[in-house]
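Note that one protein chain of the assembly has been removed; the remaining protein chains are unaltered in position.
Letters are used for the chains, namely A, B and C, taken in the order the chains are written, and counting of residues starts over at 1 for each.
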Amino acid sequence: MSSELCFTELDAEAPDSAVVRFAGDSGDGIQVLGSQFGLANAMAGNDIATFPDYPSEVRAPAGSTYGVSAFQIQFGGRNIRTIGDAADVLIALNPAALKVNLDELNPGSLIVVDEDAFTTRFLQKAGYEESPLESGELDGYRVIRIGISKLTLAAVSDLEVTKKEAQRCKNFWALGFTFWLFNRNRGATISWLQKKFAAKPHIAEANIAALNAGHAYGETMEASHEINPCNIRSAEMEPGTYRMVTGSQAAAWGLAAAAELCGRRLGFCSYPITPATPILHHLATLKDLGVVTFQAEDEIAAMCSAIGCSYGGALGATATSGPGMALKTEAIGLAVMAELPVVIINSQRAGPSTGLPTKTEQSDLYQAVYGRNGDTPVPVIAARSPSDCFDATVEAARIAVTYMTPVIMLMDGFLGNAAEPWQIPDMDKLKPIDTAHNVPRDEERPFHRNSKTLARDWVSPGRPGLEHRIGGLERDILSGNVSYDPENHQRMSQIRFDKVHNLTKDLPPLNVEQGELWDELAVVGWGSTYGPISRAVMNMRAKGYSVAHVHLRYMYPFPKNQCKVLSTFDRLLVPEMNMGQLVSVMRDADCPPAEGMPKVTGRPFTIAEIEAAIAARLEVKS
Amino acid sequence: MSSELCFTELDAEAPDSAVVRFAGDSGDGIQVLGSQFGLANAMAGNDIATFPDYPSEVRAPAGSTYGVSAFQIQFGGRNIRTIGDAADVLIALNPAALKVNLDELNPGSLIVVDEDAFTTRFLQKAGYEESPLESGELDGYRVIRIGISKLTLAAVSDLEVTKKEAQRCKNFWALGFTFWLFNRNRGATISWLQKKFAAKPHIAEANIAALNAGHAYGETMEASHEINPCNIRSAEMEPGTYRMVTGSQAAAWGLAAAAELCGRRLGFCSYPITPATPILHHLATLKDLGVVTFQAEDEIAAMCSAIGCSYGGALGATATSGPGMALKTEAIGLAVMAELPVVIINSQRAGPSTGLPTKTEQSDLYQAVYGRNGDTPVPVIAARSPSDCFDATVEAARIAVTYMTPVIMLMDGFLGNAAEPWQIPDMDKLKPIDTAHNVPRDEERPFHRNSKTLARDWVSPGRPGLEHRIGGLERDILSGNVSYDPENHQRMSQIRFDKVHNLTKDLPPLNVEQGELWDELAVVGWGSTYGPISRAVMNMRAKGYSVAHVHLRYMYPFPKNQCKVLSTFDRLLVPEMNMGQLVSVMRDADCPPAEGMPKVTGRPFTIAEIEAAIAARLEVKS
Amino acid sequence: MNIQDPANPPLKDKDYASNQEVRWCAGCGDYAIIKAVQKTLAAVGAKKENTVFVSGIGCSSRFPYYIDSYGFHGIHGRAPAIASGTLLANPDLDVWVITGDGDGLSIGGNHLLHILRRNFNCQILLFNNGTYALTKGQYSPTSLKGQRSPSSPMGVIDPPLEPAQFAIGAGARFVARAIDTQQKQLVDILTQAYHHQGAAFVEIFQNCVVFNDGMTESFAAKSTASDAQVMLEEGKPLTFGKNGERALKCDPGKLNLKVYDVGGEEDDGHCEILHDPSNRTLAFLLAQLELPDQPLATGIIYNDPSPSYEVETYKQIEQAQENSQRRRMNDVLKQGFTWTI
Partner (left out) sequence: MNIQDPANPPLKDKDYASNQEVRWCAGCGDYAIIKAVQKTLAAVGAKKENTVFVSGIGCSSRFPYYIDSYGFHGIHGRAPAIASGTLLANPDLDVWVITGDGDGLSIGGNHLLHILRRNFNCQILLFNNGTYALTKGQYSPTSLKGQRSPSSPMGVIDPPLEPAQFAIGAGARFVARAIDTQQKQLVDILTQAYHHQGAAFVEIFQNCVVFNDGMTESFAAKSTASDAQVMLEEGKPLTFGKNGERALKCDPGKLNLKVYDVGGEEDDGHCEILHDPSNRTLAFLLAQLELPDQPLATGIIYNDPSPSYEVETYKQIEQAQENSQRRRMNDVLKQGFTWTI
């Protein structure tokens, strides 16, 4: 959007979208502020994308730069694919918040600061020698200085709240003002506050008062012609019922949904690790659905108990991130050998080793595809957006149960924490997951193999007459007994290979997301690069570039037509948040040569980066 | 060799080589028999290759087929590269030994059996309904039935030994007879027995008596013209001092030698696992050289304490096999991040999971090259023969110390247990490993980087003034402090990538082992497939095929010229004991397309298999 | 559980043997243990289909192959974790965990610790032979100081771990010690372990004839057993010796157990102790008794049940279901802030 115009000229055309960034101290309630603003926009008919930007310290000293918490949201009237490369509006509740977020702004952005927080002490803490409000370094931005802290105290002064409680309402004051800035309705937030603080109505009241005061403050600014609210177009969303969902939530719900679809209990065993932990947290609240969650002593135990769950007849699942995944690899091999279905979610973070645990990356693809001892093929699929984590997880479970194999679902820290509106699926319309191969018919059944899927039967303890032994040693192809026979090992190795590779035939064929076969360049993405690639290709196509977007869900094996589809393009460009891992996997699958576009800064690609890469490789076709 | 001829016609030409297989019960002392026979041949000027074929049970019931222990040896007058596809002579000490080893023989082979062991009980235990000596199923072999057990008892009857002790001498009787069969000298064995049983001279005496009796028995057969001894040509071995060495021994000694070469103590930390354990056993006997061995509580602890050793200033090393390697991967990432040298030996076995622990395979290549979270490149090298395990280990240590990185050395169960004569290297002639980059010069040194190798300094605790902190979090490129800076992470990721990939320049260029550039077909091997490929290519070249042999030491990264060398051939064939892992890694490195030749039976390739594959792909050029 | 059903006559020991050939060395203590387990299964009337043996890796861990029930031969050290998952999926199963001193106390020490602490309802049989037998005789965490092995050619320098003390320290609620050759006691212990609700930890001394032969000699040989062992029985005094001529009593100043002669000077009626398996301190003291000056305690050292983990898990699930209207994922998906377009 062109923010200046919109806020300053009364009759400016409503921009397509806007990006707002809220920032303040960890204790300032920035995340609540951001998600309430997001909801209000969504309910106003915008498509949105949000991302919380937590500090990596649990609670850094107040006012410090590394204690700044931020929340970015893009909302607007077209399919919103990313949170926006840079913000149009920054709401900064203290100097540190201003300092660390200045890089995240478009030129000419609107900056709203809480002037009251620009005290000598906080300026110093943020490392400012001189106040940026005075030093001229904000020239080029439109700065609105408001004494938010004091105005908040004033707004609640009549109410029965302590000073501390009153100060805590600051974020809702800022929200009220932001609502005014974009002409948004306060209704949903007010009822949210009333519900949230049902037990402490005075807190609800104070926050509502602050919210209203912030809004009213905007109206006086408007009256004094200082600034106008900006109307953002609303989106044409498909009709339906929506909710906001983060990737972690969607993945958790995907697991529970998959269990329901196959009529088994979900047995989710996990060990906390950033950024995968919220999946455990979400599932722990689903005990009323019969979900079993188990916080194991480590990732090895988590994987092994997930195997135990599947062995016992539940749908076993686990979630972790790179370092934890490393620990699970031995046990994943056991699941392959025992032919038991387990869904393994890896919410990737920046590596190697502990790396940058709170930053995002896609660098566990090698590990997912190749990272086991022995010839141990395992299907790998990837989710592309927060809500897609639901579909990808259900799909992973479907493959796991159908083929009796562990399946790895890759997401990442960005997807896990980002949120978007999600048209709520109806469970009754989702295809059930068939566990029919779990109906043994004769004595050989524990090791009977479905001739199409090559899956063995899922026979769990408790069934009389089908007692059998499984384990990590090679088994005889028929009897299932331990076998050291050379030819049998060859055949079983082939079966394990074929089982995963035959899957290729069942996978939906690769589609071109945007553009056409035979375009000059295809940008090939996977996982969370979906957003920026999609938007960049859309923009560049609009400018006349012959560029297509192809996005992979199935990382291993690839759908049958994949290399053929890719071979129609003159060039392939693979932006990924790693040093070029998909490029390797594609080479291995004999796909046409692709150019890598690695980015390992711990941050998602921007649209501009991808646009620039496209522009550098193509001439405009008119 | 043409065994029939040799043993029957007096003036038959001395064959090039012979393959003898000894087999009996686990308790029969087959391994001692085999290695003594090997030594005698080696000392007689033959080149040899030996392989023990243990049962996977610790001590199975006597007489059972799965309790059979065998030992195969090829010896002769040309470069012996394998233990032989099949044996010319089988010495079988009981029916089970005959039964399970019959498949391992050439047509027309000589079979020597201990007739006394073919009792109803033992026949039954071996699963024979009728004695194979009578049933005619040995037609086509030349069978020599000797009452070895009774003859042994008779031979020692005058000596002061118990019946049990007397029975135990059976293997030496058989050895004496085998010595006669090939005209070999008993001297070395006799002095070995005298030394071994110095404390129990009566045992030595009995065994020597049995040995002599077996030999004498042969002489009477010769006298009665039943059979002649067969003379095998001797080899033109390079002058020097030799010893027999197994791969495990050579790897262990390679580690100790590397530590000596860099002037550090060896800190070897390991957890027992088949087939890597003997490396620990060998090193545990080197305490007099100052070697520290540590049997850790698991593989994770082993890897972490090896890292601790290197951190503390010793050369840290560990050894394991596939499942243990899986457990180490998280900690290997830590070594990459902390930039500490650790030598990691993986003696591969048949997978996946527990797999076939006592069988060989090369299926951990994926894991070695790609099996870690994050972008975590680690150099990988492979040993090709038992004695080469020494060189490969020293080389791994040299790279680890020079580049300050963990290095993975791949060997396998076959190499670990197989033995060959080894020209003993002189430590004084090996190039020292430079730890000069361990001489800090100024305050920044703990994170100073060598501009050529990109290695940081190896600064260990104990040095005043250089106190610093390392760990698994991303570090600032200059200060070494924890850094969440996006650009820094990009630069550090690049450095880790370049460090390993720059190595390419320092690696010796890939040579063609046999044949010429531009030959029609190159058989590309790695690791222990060296023997069969080498022999097969030699044979096929002799027959006029345009086939070359290329063998890789550096599995990751590849030497700079590798893809260029490979591109000179019309076709590439890659026999490997896995489902095609090197083919993937080659594709990833953009080498010319190669055809895989997977074998996963838990057994090495035979020469014949590779010859057949070559013949199927080429016409003879005359 | 032991009700007779004429259609299904009770199973005998042998009925629990699988069709697989047993592949332990002749003379291995594992044979005696499997016999005792089969006897126990028959005695308690275990249903094959509800019985699950989960093991790690080691000679001992081959156990499940030889029992005609459900069996899972896992990976090294991880049997407790697999068993935990199995019980979470199906708390009605009778789960037996089979492990060794290497499998359970070396690589798997942490899982053993946590399954004991959490108190999953299963029987954990730790075959203690003081060696890593399957990998050919390296020393293990229970090997004695000075023990020579291929990895300790000059003798072990690690002080050994004592399994029962470890288990008590971990919070186990049932801790017993048995010996392969003492069948009657072993079956008795296994039976009580079976009936115990929660994790029942049984250390079984097992002679490895190949790599650590004679380990149990000093306390299990017929000739020395009664002098070298105090065989614990609930409510009985801690006597030992061929004719019960010696006993243990409390040494209050030292808080230790001391040996005295029954009927001797010190047999003054003071500080005598009857075995109370629910006394955790006594359990710790008994587990600490060390040869040669003290007898080794065998039998049930500690037994003080508390709720088992999977039962508590399902209690929470039931409670959650009682308090909630949600029944299906549709209810979850539609809950919270939604809007309709």
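Just so we're on the same page, a contact is a pair of C-beta atoms (placed from the backbone, for glycine too) under 8 Å apart; a residue touches a chain by one contact, two chains touch by 3 or more.
A quick note: this is a predicted structure, and the numbers were derived from the prediction, not measured.
S.K.: Identify the residue among A:287, A:456 or A:603 that touches the chain left out of the display.
M.R.: Looking across A:287, A:456 or A:603, the contact with the absent chain belongs to A:287.
S.K.: Tell me which of B:301, B:492 or B:552 is the one touching the absent chain.
M.R.: Checking each option in B:301, B:492 or B:552, the one touching the absent chain turns out to be B:301.
S.K.: Pick from B:269, B:455, B:521 or B:618: which residue touches the chain that isn't shown?
M.R.: In the complete complex, the chain left out is touched by residue B:269.
S.K.: Which one touches the absent chain: B:330, B:364 or B:519?
M.R.: Going through B:330, B:364 or B:519 one by one, B:330 is the residue touching the chain not shown.
S.K.: Which candidate, C:11, C:44, C:144 or C:161, sits in contact with the chain we can't see?
M.R.: Of all options in C:11, C:44, C:144 or C:161, contact with the hidden chain holds for C:161.
S.K.: Spell out the interface residues on subunit C facing the chain that's missing from view.
M.R.: With respect to the unshown chain, the touching residues of subunit C are 106-110, 113-114, 117-119, 141, 154-155, 157-162, 165-171, 250, 252-256, 271, 273, 279-282, 284-285, 288, 306, 309, 312-313, 316, 319-320.
S.K.: Suppose we count only contacts with the excluded chain; which residues of subunit B make the list?
M.R.: Per the touch rule, subunit B residues meeting the hidden chain are 39, 42-43, 45, 188, 192, 237-244, 253, 256-257, 260, 265, 267, 269, 286-292, 294, 296-298, 300-302, 304-314, 316, 330-331, 333-334, 338, 424-428, 460-473, 481-482.
S.K.: List the subunit A residues touching the unshown chain?
M.R.: Residue positions of subunit A that touch the missing chain: 57-62, 66, 271-274, 277, 280-281, 284-285, 287, 293, 295, 297-299, 323, 353-354.
The rule we apply is simple: only the chains that are shown with their structure count from here on.
S.K.: Taking the mean of the CA coordinates per chain, how far is subunit A from subunit B in Å?
M.R.: Here the centre of subunit B sits 48 Å away from the centre of subunit A.
S.K.: Determine the centre-to-centre distance between subunit A and subunit C, using the mean Cα coordinates as centres, and give it in whole Å.
M.R.: Those two chain centres are 45 Å apart.
S.K.: Cα centroid separation between subunit B and subunit C, in whole Å?
M.R.: Taking the mean C-alpha position of each chain, the two centres sit 40 Å apart.
S.K.: In subunit B, which residues are in touch with two or more of the other chains?
M.R.: Answer for subunit B, listing residues that touch two or more other chains: 323, 353-354.
S.K.: Which residues of subunit C are in contact with two or more other chains?
M.R.: In subunit C, residues 57, 73, 75 touch at least two other chains, as defined above.
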